[in-house]
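Report on the following structure.
Every protein chain except one is present and positioned as in the full complex.
Labels A, B and C are assigned to the chains in the order they are written; within every chain, residues are numbered from 1.
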């Protein structure tokens, strides 16, 4: 039976059917779920349960019928335990949770990310490419070094096929141009006066910097940013540990993707987060 | 919203919108329910809650959209309390419960009843008349006296319109022929060699007698009888207070309507019932 | 792969047992349910005297939470009459557990002595019904009384005694401990939870007795918790039987993993086609055992304790 979306229920146990090193310390997993669903929207996430270890939010990189793609970057014990899982192992999935990116029609789509922020941007790219008319898609990815560029081959391949423009850079110049993605981004915004929308996912401090850049350009119609530096428990809006001030928006259901207008209202954005205890600290 | 049938849930509160004396000590009620359902099947019943007094099974005499018709005969405190209800009062309805009569095609339909047994037979008549082709419907009703003939006008009217044949009798001859319905029934079965199906509802001892008559006639293809002399609590098969031996059939879900083959297997039929305590006693 | 189950010294063909009070008022429903594929059946709780129970409404469904509330109130014909039903079950070789209750020690004793000559697999002591004024929960929350009653009955018969525990208690372990000390052969958890439904239109409690007990899917997470706790503390001492909210084969496995040796199923069999439910239960358990390479039910028991 194909459901509209997965039910908000206890973890659904899925089987790992593919595990591949995607880039340094980051693995791509395909997880086969026991229920089919129509689709996951780009920007949505799941709560991933590594049995006996931890449960944490993970962006959706792809989804088809009942095969879920995620990309896991090693951070601490939870992600490490996931990375140590083998094909055939079971993990729990709750979701799909959260509000997605909402790309409007007839704009330049500027996808900007780094690290595991590339996972929702991958699904966003897939979704944009599925649209009837040719979309003007620009992906800006940056990392310390080539080995840390996530989905490098995948985006490069789309670029080579002329389906997207891939603006790629590294701090050390080991791939693409040397520098930060914001360089090419600003170049693009200066050269193209047609309306653009930015979709950003990555470390919150980086997003805040990009937000400030975007605000300078009147051809930027909207900036949609996925907040991921927040501790989550429930994923569906109950516990409020993921909330931002002063709006009281929970990033699990009111986000994780927020638009320009919303980001303006979130005073915590790029500055503060809450710990597991609820204590507010500097990011 | 129109449901397939009503949900098996806590009592649904319905408003009494019509109350009419139907015959001696017996009232017809129309109850307006807050949910629409597609249909009730003839032979099905509800659990009627008279708030603060009692809840008991009551046959469905008619149902359309969300208007339920029942006929209540005064028996004891519960039915009396119902009869004392006024228009606008609320009563609780659970159901529809039970297996219905299952009239086959191309037979003589012989409906035989007495007392409140006429309520499911009324709905059965309505249902048979709704069928495309003209049905050969014979209704046999008997009572002590004219005042106790339930739905007399309704059946007489259908008879006068030549839609059914109404065989009516009273013990005292105050209406119809003097005697028991079995007299006309046997006449009919002797004179008509075409296949007939009997549908019977009334006191169980009477039904047992009719069952024995029916068995004598090879043109009787089936006898479907509605058992109502059983104490019920749940109405949906949980408590088993309504069960019959030795089959363990619960009249609330395996019945109340049983066919010839089933009735043959019910050794309690016409002989024993269980009290509220579960104790088995002679009927 | 085998479904064979041992609850103490009792051998069952599988771990599925009909819970007391559902389909258990007549020998014929008990027999029918057993023949549909259960391992054993438990009668409605039987007391010393005929009781008509509480007024109706006394059983209805709460659809949204797949549950039932009841206040039947131990309506039963009394042991001296119900003997006849048990005798027929004996003749027909139906593995029968008789649930008994009393308002005090003496009544428990009377009922046990009135039935112990029959062929009864076990007596289940209902110390936990929330739907009567006396007995039931009052007894089942008092460890002293539990121990006293169990040890008293223990002296009267060799037939295994199962103690059915109430979840309406501050510390179920204390009661379980008392039951074990009294000589109980198995612990059964859980009975229904104290509950109530009010109709907002008429502003009346819906149950004729006003208060009732909640069973069905809503209580499964509660039953699992108690079985898990009991197994953790007493799993090496006494078999635990899980009850509460089983609607699917998966739920049975969950109880076994929590520590149950066998399970009782009530509400979900109180439907039009209990035969189908039982078949589904069995199919699912078989499939699970195959997939997880379990050869016996025993191997599953307690699997979640690691």
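One rule holds in what follows: a residue touches a chain if its C-beta (ideal position, glycine included) is under 8 Å from a C-beta of that chain, and two chains touch if they have at least 3 such contacts.
Since we're looking at a predicted model, the values are computed, not measured.
S.K.: Quick one: which shown chains sit in contact with the chain that's not drawn?
M.R.: A, C
S.K.: From the list C:62, C:75 or C:240, pick the residue that touches the absent chain.
M.R.: From the options C:62, C:75 or C:240, the contact with the absent chain belongs to C:62.
S.K.: Which candidate, A:106, A:130, A:162 or A:276, sits in contact with the chain we can't see?
M.R.: A:276
S.K.: Looking at A:29, A:56 or A:116, which residue reaches the missing chain?
M.R.: A:56
S.K.: Which subunit C residues would touch the chain omitted from the figure, given the whole complex?
M.R.: Touching the missing chain: residues 62, 64-67, 69, 141, 168-171, 193-198, 200, 203-205, 210-211, 214, 217-222, 224-226, 228-229, 250, 253-254, 257-258, 288, 303-304, 306.
S.K.: Kindly note down the residues of subunit A that lie in touch with the hidden chain.
M.R.: On the side of subunit A, residues 7-11, 13, 47, 49, 51-52, 54-56, 90, 92, 94, 233-234, 236-241, 243-250, 253-254, 274-280 touch the unshown chain.
Quick note on the criterion: only the chains that are shown with their structure count from here on.
S.K.: Touch graph of the chains shown: is it line, ring, star, complete or other?
M.R.: Contact map by chain: other.
S.K.: If I count C-beta pairs in contact for every pair of chains, which pair wins?
M.R.: Summing C-beta contacts for every pairing gives the maximum at B-C.
S.K.: Which chain would you call central, comparing Cα centres to the global Cα centre?
M.R.: Here the chain at the core of the arrangement is C.
S.K.: Calculate how many whole Å lie between the centre of subunit B and the centre of subunit C, each centre taken as the average of the chain's C-alpha atoms.
M.R.: A distance of 36 Å separates the two centres.
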